[in-house]
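The structure appears right after this line, and notes come after that.
A single protein chain has been omitted from the complex, and every remaining protein chain is retained in its original position.
By written order: A, B and C. Residues from 1 in each chain.
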Amino acid sequence: MAAIISVSVQAEGFDPGEEYRSLRSENFADGATAMFVGNVRDFSPIEPVGSPVENSKGNSVAVLELEHYPGMAESALTDIARQAAQRWPLGRVRVIHRFGQLRAGEEIVFVGTSSAHRQAALDACAFIMDFLKSRAPFWKKEIGQGAESGHWVQARHSDEDALKKW
Amino acid sequence: MAAIISVSVQAEGFDPGEEYRSLRSENFADGATAMFVGNVRDFSPIEPVGSPVENSKGNSVAVLELEHYPGMAESALTDIARQAAQRWPLGRVRVIHRFGQLRAGEEIVFVGTSSAHRQAALDACAFIMDFLKSRAPFWKKEIGQGAESGHWVQARHSDEDALKKW
Amino acid sequence: MIKVLFFAGLREQLGCDALDVDAADIASIAQLRTRLAGKDAAWQSALASEQLQVAVNQRLATMHADVKDGDEVAFFPPVTGG
Partner (left out) sequence: MIKVLFFAGLREQLGCDALDVDAADIASIAQLRTRLAGKDAAWQSALASEQLQVAVNQRLATMHADVKDGDEVAFFPPVTGG
């Protein structure tokens, strides 16, 4: 049976609780639901007194700006979700990725999978996140408090490496 | 920094949306939240007309009865959560396991982890579920519709095997 | 006394969820198990399962584990939660 796949690329926020209910609604076949939510971080492990608020790694992020490639973003996420559904026996797959300006704490991304098997749901959720990180056309820019311009987040080798295990 | 671990063994239901909000509340350090929810399945792939409703594998489950070992259930789950927090850099860990009579569709178990790193959150969530399945003292009995007595769910070798990867 | 608990299918087979056993002459789980199996054929059969698991003072243990007066010992089938 083909999985029910739903993908959204949107500026608006979303409610993970609502997404959970939607994954479960009238879904008695799947005993397992795995979810991942990515939120905007905001932390300053080293913030010397009097230092300007910076937007580089480890410093306070006031706003995260997410640029995306409209059209390709949706199709890339759908393609990744389909690959997961071919690989694991999934009932439902839900992927949401936001774009635009997001503040600290806000939700950026949601991946939810349901399956009859817990390992399938968990693996598929991790698989989708790994491929989304390295294959879906979104770019993050950190804009510090008071800063006029921002700082593009650099891709990490560890994200590309994460794909090798699949 | 030590993870904040919260474990509940309870008869009452829970709301995964509420648990998500609790994992995220005032939590700006962790950009990643992974969750797993286990629900009571109810499906009948083969249900010949006129056959009695059975409570064995693959047939309709009216009620799932969860027996647990009070005291040990809590400490086993706490121990598993602590092991996960020692192994991965987690901010928060939440584990809920219900006992008593549950109907099809109801939530049985919740595992939620937050971390600065997506892989840590996802791996820790899967690790906790794997150990919970084979090390926490809960037993499931399926009671078919109209059936007086029930059928104890048998442990699967695949669950024990799942521990080997950790 | 050693407090002995039984859970799930084993509890039902034995028709017993808890009993106290005199700790004299019992130093290990294996000895406790032998003592219990000696009650009658039903107990012998139920406690013979190779899959049987045991906890001492609410922690998983092996059949070789020590046991002493005041301990709480639980026998049960493989767990199936989650």
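Rule of thumb we're sticking to: a contact is a pair of C-beta atoms (placed from the backbone, for glycine too) under 8 Å apart; a residue touches a chain by one contact, two chains touch by 3 or more.
Just so you know, these numbers come straight off a predicted model, no measurement behind them.
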| item | value |
| --- | --- |
| In the full complex, displayed partners of the excluded chain | A |
| Listed residues A:V7, A:A34, A:A84 or A:M129, member touching the removed chain | A:M129 |
| Contact partner of the left-out chain, one of A:M35, A:A85 or A:V109 | A:V109 |
| Residues in chain A touching the chain absent from view | 38, 66-69, 71-72, 75-76, 97, 108-109, 129, 132-141, 152-155, 160 |
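The working rule: only the chains that are shown with their structure count from here on.
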| item | value |
| --- | --- |
| Distance-to-centre winner among chains (Cα means, whole assembly as reference) | B |
| Length of the line joining the C-alpha centres of chain A and chain B, rounded to whole Å | 24 |
| Between chain A and chain C, centroid-to-centroid distance (C-alpha), Å | 48 |
| Per-residue overlap in chain B, given as positions that touch at least 2 other chains | 38, 129, 133 |
| Per-residue multi-chain contacts in chain C, two or more chains | 82 |
